[in-house]
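Note sheet for the following structure.
Yeah, one chain of the complex is gone here, protein chain that is, but the others are all in their spots.
Our next item is subunit A:
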Amino acid sequence: MTKDTENLRPAAEPVQREPFDFARWWDRVGILVVLAVLVVFMAVFAPNFARVDNLLNIARSISVNAILAAGMTFVILTGGIDLSVGSIIAVSGVVAVISAIAGLPAPAAVMLGMVVGAACGLANGALSAYMGLAPFIVTLGTMTFLRGLAYTITAGQPIVSSALNFRDIGNGYFSGIPVPVIVMIIVYLVAWFLLERTRYGRHVYAVGGNPEAAKLAGVRVKRIITSVYLFAGACAGLAGVIFAARVVSAQPTAGTGYELDAIAAVVLGGTALAGGRGRIVGTLIGSVILGVLSTGLILMNVPFFTQLLIKGVVIILAVAIDSLKQRRFSFRLPLLSRSTSSRT
């Protein structure tokens, strides 16, 4: 197969690969191409799109969803799903606002919101990992429960506090950049570091790739699974605090449906719902695409109903391209098309 002359070359640099490998190429830059096309399109057709203040506005508007999606990426990488993050936004926001009104200093209120989110995530993770319940069902249950909790605490009414002490985390600026954008960047740096540069991250991928093999290779699978929900919960808690700061109030309806936007961003970013494959950078780009799309469409005065139609098409299109990539890939390796297991 390989010619002998090739073996004389340095082993680290494989010389002859496939002439053009669509799958690999798309994996690296495909999603960026989509984003670039979208940005150029909007810059040309949407009035005021390319202005700095508008771009910063987009960045701020995506921060809540992007932070949610960062946590969701961890969960989906293990092959799980977390439907409860939208409800966690409401609960953590409510708790943070009430405690701030009660006199808790701003940093403590923010922390408390995150801790509440992390605790909800811990419950999700423990129920999934140690009770062996399906994450979809567990988080469907906690989604409903936590929404109910948010309504119960607030008696169904928004709690408005115009003097909210942590409002800057949603509305403030630092060196001209919105604070939520800075928070979002920090979250992504942490997430990237965890996934790409630590043993923990490798274990997250391993659990998603094959939980049984991970167990036999010495990965504490249950602990990893619990931890990703905890992380997703903490992210949701933080997003909830930012959301509450943005609207300067505790809204029991906050974050309704946000879990689906977060999942969309993750999937757009190329992470496989089956787990084990995907990158955090992709998720960030996926969030940006969704943000650019909705802001651009608003600027172009596209009616809200039509925006939904377009957003739906974009999501399906992105996933279709991903699936096409998989098919190309399996064709290239000639794998059996019918079963999920590949042939040797």
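Basically, a contact is a pair of C-beta atoms (placed from the backbone, for glycine too) under 8 Å apart; a residue touches a chain by one contact, two chains touch by 3 or more; residues count from 1.
In this section, contacts and distances are computed from a predicted model.
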item	value
Name per UniProt, for the chain absent here [options: "STAS domain-containing protein", "RNA polymerase subunit sigma-24", "Ethanolamine utilization protein EutA" or "D-xylose ABC transporter ATP-binding protein"]	"D-xylose ABC transporter ATP-binding protein"
Hidden partner chain, touching residue among A:210, A:256 or A:307	A:210
Touch criterion as defined above, residue of A:71, A:86, A:117 or A:276 at the omitted chain	A:276
Residue among A:144, A:157 or A:198 touching the omitted chain	A:198
Residue numbers in subunit A that touch the chain omitted from display	2, 11-12, 14-15, 18, 197-199, 202-203, 205-206, 209-210, 212-220, 276-277, 332-335, 337-339, 341-344
